[in-house]
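Worksheet for the structure shown next.
For this depiction, one protein chain was excluded, whereas all remaining protein chains were kept in their positions.
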Amino acid sequence: MCAAEPRSPLSVVAVPAHPMIAELPSAIVDIAARRGRAGDLAAAIRAEFGLDLPPPGRFAASGDTTAVWIRPETWLVMAPRGAEGALARRLVETAAGAASVVDQSHGKTRVRLAGAAAPRVLAKGCRLDLHPAQFGPGQAAVTPMAQVGAVLLQRDATPAYELVVGSSYAVPFLEWLTDSAAEFAGTH
Amino acid sequence: MHRIDCPWCGPRDEAEFAYRGDATVRRPAHDAGIDAFYDYVYTRANPRGWHTEWWHHAGGCRQFVKVVRHTMTHEIAGTGKAGDSLPVPAE
Amino acid sequence: MTRYSAFGLLTKALGGHAGWGRAWRDPAPKPSYDVIIIGGGGHGLASAYYLAKEHGITNVAVLEKGPIGLGNTGRNTTIVRSNYLLPENNHFYEWSLKLWEGLEQDLNFNVMMSQRGVLNLFHSDAQKHAAARRGNSMRLIGVDAELLDREQVRAMVPLLDFDNARFPVMGGLLQRRGGTARHDAVAWGFARAADRLGVDIIQHCEVTGIRREGGRVTGVETTRGPIAAGKVGMAVAGNTSRVAAMAGLRLPIESHVLQAFVTEGLKPLVDTVVTFGAGHFYISQSDKGGLVFGGDLDGYNSYAQRGTLQMVEHVFAAGVSMMPCLSRLRVLRQWGGVMDMTMDGSPLICRTPVEGLYLNGGWCYGGFKATPGSGWCFAHTIAKDEPHRLNASMTIERFRDGRLMDERGVGPWPWAQ
Partner (left out) sequence: MIELPRRPRLRTRKGGHVDRDRSLTFRFDGRAYQGHPGDTLASALLAAGVRIVGRSFKYHRPRGIYTAGPEEPNALAGIGTGARATPNSKVTTVELHDGLVARSQNRWPSLALDLMCVNSALSRFLPAGFYYKTFMWPAAFWEKVYEPAIRRAAGLGRASALPDPDHYEACHAHCDVLVVGSGVAGLAAARAAGEAGARVILAEQDFLAGGGLLCEPGQEAWRQEALAALAALPNVTTTLRTTVFGYYEQNMLGALERVADHLPVPPAHQPRQRYWTIRAGEVVLATGADERLIAFPGNDRPGVMLAGAARTYARRFGVLAGSRAVLFANNDEAYGTLAALAEAGAERVTVVDPRPLGPAAAAARRQGFEVLAGHEVTGGHGGRGIYSVEARAIGSAGAFQIDADLLCVSGGYGPAIQLASQSRTAMRWDDRIAAFVPGDAPGQRSAGGARGCFGIAAAARDGLAAGQAAASAAGFAAKAAFALPEGDDPDATVAPFWEVRARGKSFVDLQHDVTTADIRLAHREGYRHIEHAKRYTTHAMATDQGKTGGLVGAAVLAEARGETVAVVGMPTYRPYVSPVTWGAVAGHHRGRAFAPIRRTMLHDWHARRGAEFMEAGLWLRPAFYARPGEAPWDAILREGRAVRQAVGICDVSTLGKIDVQGSDAATFLDRLYTNTFSTLPVGKARYGLMLREDGMVMDDGTTSRLAPDHFFVTTTTANAGRVMEHMEFHAQTVWPELDVQFASVTDQWASMSVAGPEARRTLAKVIAGLDISDAGLPFMGVADATLAGCPVRVFRISFSGELAFEVATPAGYALAVWEAILAAGAEFGIEPYGVEALGLLRIEKGHVAGAELNGQTTMRDVGLGKMAKKGDFVGKVLAGRPGLTDPARPRLVGVRAVDRERQIRPGAHLVEPGSDRSLGWITSVTRSVEPGGWIGLAMLSGDADRHGQRLVAAFPLMNEAVEVEISSPHFVDPENARVRS
């Protein structure tokens, strides 16, 4: 019913491509438990999505749905982009009043960074210790990177990471990321 | 660069936080009058020593973290959530 | 005491410079003084000097916990200007600048006041309009100010980034009479001149208590014993809250650290004082050749004269963004000072609720330029027991009464002032 496919914020100005980096068009929804309703929310999400809302510093995935802890009793739920607003509506129904649900599918941009050199790329702006002993698959963090607020999660041990940033920052963020990855263009 | 142990996110660099001042002052009741609000907004103990203060984890979980920090040595004795009352070491 | 002059230098040179005596005496504290000034920074020393010179009060001691002049006076970026927005500040700082303009001859000490101009850049219409409001307000009261457009700025400071800047330079507000002075020399010059008028400068004498009787000051406790005084003035900058607390006062002040930096020595490169408007950064070149620069407060309460890398990164980024040629230069040293930040960013020169106790403080990061004016007004306030017109609004009560002097409108957040 929608006339246009949503545009990516990365189309607003050209950013050079890099083999380690790809955008993941997604539906992204912010859900925050209402006061005293975190338990209800967790149960409802478990029943509907088959995933446990993760504790701080982690994300949980079930099928192609991912939930990342971002603030106390608040998660970012992500899935591949589907019908406009569908994920948010499903979460509203699931939460049934136990959470405040906010669609961020357009407000946030999700990017994948993968390859052996990925930690070295991120070290140019990320202040977290990404050594495997400190940060591995299943872990997530909200942390600024090169002046841009980001959600970082490690998908697997490739290592492959996903980064979620505010859409209006997507271009400068990608510019920094591709710049930082330039020296590894051939070695990913 | 201070290293602040956010009760939710774990130890993070100062760069992720915004300092938000003395955490011991409390907002008075709305009818407490100008003097009470003057104290709340303006006057500060400003100790040289241990100081309980707010650091907003603006780049992370966006929580106001309570931090007990020494204003001379920049040592951090403890951190907690907004509602926690943190022990303040003796000088 | 020998007068300083080129001739003196010549004759002393022939004697192998053996003839130079102490620049100021090193007296033992007397049991009692008419006035005690706590704090041997520029402000304390200037206050003592003007008490003696302007008011004939010479039975004065300056008590300094360490060696004089090593507080903020000895660690600031030396910018002198009077380009303030609010008339209360503007009149005061202009008077101070006038005193600077004759200070060398007055003190017989070359404080190397260098009126090389202070240029505040602006990068947006909003900043330009604020600069215009400030500059016009200066001009209306007879203070020099010029509004430069982009091309005039380019002609004056060609090293700025006019091609690739994130926030393009639109112009600047220039005060030509602004500039820099040699920080250390200011403390030493006032000390020597005050000493010559009979003031006792007592180093390594920390005030540990303020004696009071019936709501009135009677003297101070120090690490060198108690000293009685009819009047006591505080001029202790970053330690204002601590010393005031000795008299039971709780002030609208927080102590914050501000860092500064100097590069390796260079042949003349930056000929004026320039401040960046798109980030916190300012720079000038010292007579010795180092580029002296700094930025914003670190932003947390601190009494440590050191800061963290967080602010260093911001300051360095702002510097190369403003002047790309700075990038290859090497920075030699970084240090910090402790600022007594008031909740509106403007100072206090006033009486206190304790009779005979006077406060000079809250200088934030701008008190070096105030040194002569502050000492002059503080001396007046102490001598006459009432403020001069120039510092009449610099009271503690202004916060309670809502008569704030908030130049930038940032509100009661000292780390943002």
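Lettered A, B and C in written order, each chain numbered from 1.
In this text, a residue touches a chain if its C-beta (ideal position, glycine included) is under 8 Å from a C-beta of that chain, and two chains touch if they have at least 3 such contacts.
Keep in mind the model is a prediction, meaning the values are calculated, not measured.
For the chain excluded from display, the touched partners among the shown chains of the whole complex are A, B, C.
Among C:224, C:351 or C:400, the one in contact with the hidden chain is C:400.
Summary of contacts with the chain left out: across C:130, C:153, C:210 or C:292, the touching residue is C:130.
Seen from subunit C, the chain kept out of the figure touches residues 4-6, 8-10, 13, 16-18, 20-24, 26, 66-67, 69-70, 74, 87, 102, 104-105, 108-116, 123-126, 128-137, 139-141, 145-147, 158-159, 161, 164-167, 182, 184-185, 188-189, 203, 263-269, 278-279, 285, 287-289, 306, 308-309, 312-313, 316-321, 324-335, 398, 400-404, 406, 408-412.
Where subunit B meets the chain that is not shown, the touching residues are 1-3, 13-14, 18, 20, 23, 27, 30-34, 37-38, 40-41, 54, 56, 58, 62-64, 73-74, 76, 82-83. Seen from subunit A, the chain kept out of the figure touches residues 1-9, 11-13, 30, 32, 34-36, 74, 84-85, 100, 102-108, 123-129, 131, 133-134, 146-148, 166-169, 171-173, 175-176, 179-180, 182-183, 185.
The working rule: only the chains that are shown with their structure count from here on.
With centres set at the average Cα position, the gap from subunit A to subunit B is 30 Å. Centre-to-centre separation between subunit B and subunit C, using Cα means, comes to 29 Å. With centres taken as mean Cα positions, subunit C sits 49 Å from subunit A. Shared contact sites, meaning residues of subunit A that touch two or more other chains, are absent. Shared interface positions of subunit C, defined as residues touching 2 or more other chains, are absent.
If you check the complex, the residues on subunit B that touch subunit A are 8-10, 12-13, 15-16, 59-63.
Within the complex formed with subunit B, the subunit C residues making contact are 239, 241-242, 245, 250-255, 299-304, 308-310, 313, 343, 399-400, 412-415. Considering their complex, residues 1-2, 13-15, 18-19, 21-22, 34-35, 38, 41-48, 51, 53, 69, 71-74 of subunit B touch subunit C.
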